[in-house]
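Complex shown without one protein chain; remaining protein chains in place.
For reference, chains read A and B in written order, and residue numbers begin at 1 within each chain.
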Amino acid sequence: MTSLIPGMPGHDRDRLTALEPLLSPPDAGEVYEQGSGFKITVKAFAENRLALVGIGIVVFFLFFCYLGPHVYHSNQISGNLGANDLRPGPGHPLGTDDNGFDELGRIMKGGQAALEIGLLTAMIATVVGTLWGAVAGLVGGWLDGLLMRIVDVGLSIPTLFVVLIISARYSATVLSLSIILGLNAWFVPARLVRGEVLTLRERDFVSAARAMGSSQTRQVLRHLIPNALSVVIVNITFQIADAILTVAFVGYLNFGLHFPQVDWGDQLSDGVNYLGDGYWWLIYPVGICLILTVMAFNFMGDALRDAVDVRMRKR
Amino acid sequence: MIAYLLRRFLSAIIVIIGIMLVTFTMLHIISPSPARAVLGIKASPAQIAGFNHAHGYDRPLPQQFLTYMNQTLHLNFGFSFKLNQSVTDLFKENAGRSALLSGVSVTIAVLIAVPLGIFQAVKRNSVADYTLTAVSFTLYSMPIFFISLVLIDIFALHLHVFPFEASQATTVVGVLKNPRSMVLPVASLVALSVAGYSRYMRSSALDNLAQDYIKVARAKGLSERAVLWRHLVRNSSLPMVTLIGLSIPDLLAGNLITEQVFNYPGLGLLFFNSLGTEDYPILLAYTLVGGILVVLGNLIADIALTFTDPRIRLT
Partner (left out) sequence: MGRSIVRRVRLPFVAVLAGALVLAACGSSSSGGGKGGGGGNTGNTSTTAGAYGTLPAQVGTPKPGGTVSYGIEAGSQPTYIMPITPGADSSVYDASFQYLLYRPLYWTPEGNRAIIDPDLSLAALPVYSNGGKTITINMKQTYKWSDGKPVDAQDVLFWIDELRAAVRENPANFGNYTKGNFPDNVVSATAPSTYQVVLTLKRSYNPNWYTDTQLNIISPLPSTAWNIASTGGPHLDFTNPANAKKIYDYLNAQSKKVATYATNPLWQVVDGPFKLTSFSATTDANTMVPNPTYGGQKPVFSTLKAEYFASSTAEFNAMLAGKLSVGEVPADDLPQLPRLKSQGYNVYGYPDLGFGYIVFNFKDTTDNWDKIVGQLYFRQALAHLEDQAAIVHGAFHDAAAQDYGPVPAVPATAYVPSNAATNPYPFSVADASKLLSSHGWKVVPNGTTTCVSPGSGPTNCGAGIPAGQKISITIPYTNDPPVAGQETTQLASAAKQVGINITPVAKTFNYIVSQYADPSAPQNDNKWQMENFGGFSTDIYPTTDEIFNSGGSFNQGGYDSTEANTLIKNSKFSSDPNAVEKEASYLTQNLPALFTPNEDRIYAWKGVSGPPDSFANLTQFAFTPEFWFVTGK
């Protein structure tokens, strides 16, 4: 199973979490209190200090990236090739990049795209994955088998390969990148949601709904999805973190945003070309921003997951 | 059990065929023939046509796919245009080195992660736990190439403790003779994996610590160390096998980037170079090998899971 972040096996825990409901046989008795998504979120953040730190970091970067350019003005339209790769100095607190743009201003602009791509990718992946998984889990039978085999194929093809092949044909914009990454990331939510659905549909309230004659669609919409939502919320946060990292990964392979757009991933990967030349200002500032943001989302996701797990396992 | 294995095997075959179909189609949609890439920009249309005819690129697509499947079944993976060798030979050459890098890294990562996770579980919410969590998350949030490059920057370029590229030896034995050059590549891969593994280990250990049998063991008067060793480690470790099985694709991708950054002549670097030269036979073979490894990894993981909890019905 390919997680979005190559080399980061941690998110396979999501898959194992999906299997865990299968570990304990369906409980026909007690119905746990299904807290609403909002309640879970608040509980998670109240209990976990790191999650608060995460929120703080994300808020900081939102201000930095979107309000920053109004405070710190730099020319991000016309580069100046003759004045490129300058060290930090007067007029350029973080120096200039490969094309002569002010690096600090570029980082602000890059953050906008990074956050947007992260959010958009997560949404695409979650929407597609949730629907796919819900249908598969609900309908069952051979359709379930077919849908899941497709998911298996998707999980088994290295993301890297897909991205590189596609990058040869299509160019990268915020939208196209989000779609491509999103379409590579929906396999995990699909599995998760299917697992949840499989468990939940054995629960009493679903049988009750069925007994009362509500249609399949109603079951899905009214009961299953909201209950599976907790798992989905956890997954979204991790998806955002993964997406931002994947953009960096993909930028390293030269399929990323280029002038006039920019995002952290490309900046970082362009910068590391110059590691041997000692142009540290093209590498570390952007790298730290990226890592902090990804970390922030991971903190939040981890806290949410703990809250969901507690609910499910009565630990 | 046998029935289960047979079903899984069949399912695996379907998935693998699916992988082959998808990658084959993608490659050919993007670029119907590598003729231009192989012959160079100055090739005349007549030469391109000659090349295409000689290698079958002018046949209809379904026929090409069937030929490809047929050849693969006969274990004929084709001939690399740029490197003038059979793909099988190239893989034999490079697989050993890649396996060495991955194998050593995974082993070290597990040896670190298991005690680390248990330690964190036992000392839950202590200062040490929080610190290790923070370090974990930082590593977890870094793009793969970033860790490698930072290590190179610090240890190779500034401190001159380790060389900035991996061993260039042509045999596995040769690589083993130069352990110093492998420290940084292995360290990068370990850093990536340890974060995820130890988090999972911690979580799994926490689960087990809450279990009754631990309380019983402690009540029996067993020393803490005996409790930890005899019960906790054993019960928490089997899920590690699952995790490793599931992280095969990430290992492949992590291996790929690490080989590229450190110039380590393995399968990953071979794949990377082939992307630039559009060496189709190598690209297809690598994806196939990767896909098979992923499917195998999933299978092993699922089987290991059943041993963890015999209540799981294998479906």
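In this section, a contact is a pair of C-beta atoms (placed from the backbone, for glycine too) under 8 Å apart; a residue touches a chain by one contact, two chains touch by 3 or more.
The structure displayed is predicted, hence computed values, not measured ones.
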Omitted chain's touching partners, listed by label: A, B
From B:T25, B:Q47, B:Q63 or B:T107, residue that would touch the chain that is not displayed: B:Q47
Residue among A:F187, A:F238, A:Y252 or A:W281 that touches the chain left out of view: A:Y252
Among B:L116, B:L269 or B:A301, residue touching the chain not depicted: B:L269
Contact set of chain A toward the excluded chain (per top definition): 77-85, 98-100, 167-169, 171-172, 252-256, 258-260, 269-270, 272-274, 276-278
For chain B, the residues touching the chain missing from this view: 30-31, 36-51, 54, 81-85, 89-90, 93, 145, 149, 163-165, 168, 170, 260-261, 263-265, 269, 272-273, 276-278
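Heads up, the rule we're going with is that only the chains that are shown with their structure count from here on.
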Chain A and chain B: spacing of chain centres that average the CA atoms, whole Å: 21
Residue numbers on chain B that touch chain A, as the complex places them: 11, 14-16, 18-19, 22-23, 26-27, 29-31, 133-134, 137-138, 140-146, 149, 152-153, 157, 189, 192-193, 195-197, 199-200, 203, 206-207, 210, 239, 242-243, 246-247, 249-254, 256-257, 275, 283, 287, 290-291, 294-295, 298, 305, 309, 311-313
Complex interface listing, chain A residues touching chain B: 1-3, 5-13, 15-16, 19, 22-25, 50, 149-150, 152-153, 155-162, 164-166, 168-169, 241, 245, 248-249, 252, 265, 268-269, 272, 275-276, 283, 287, 290-292, 294-295, 298-299, 302, 313, 315
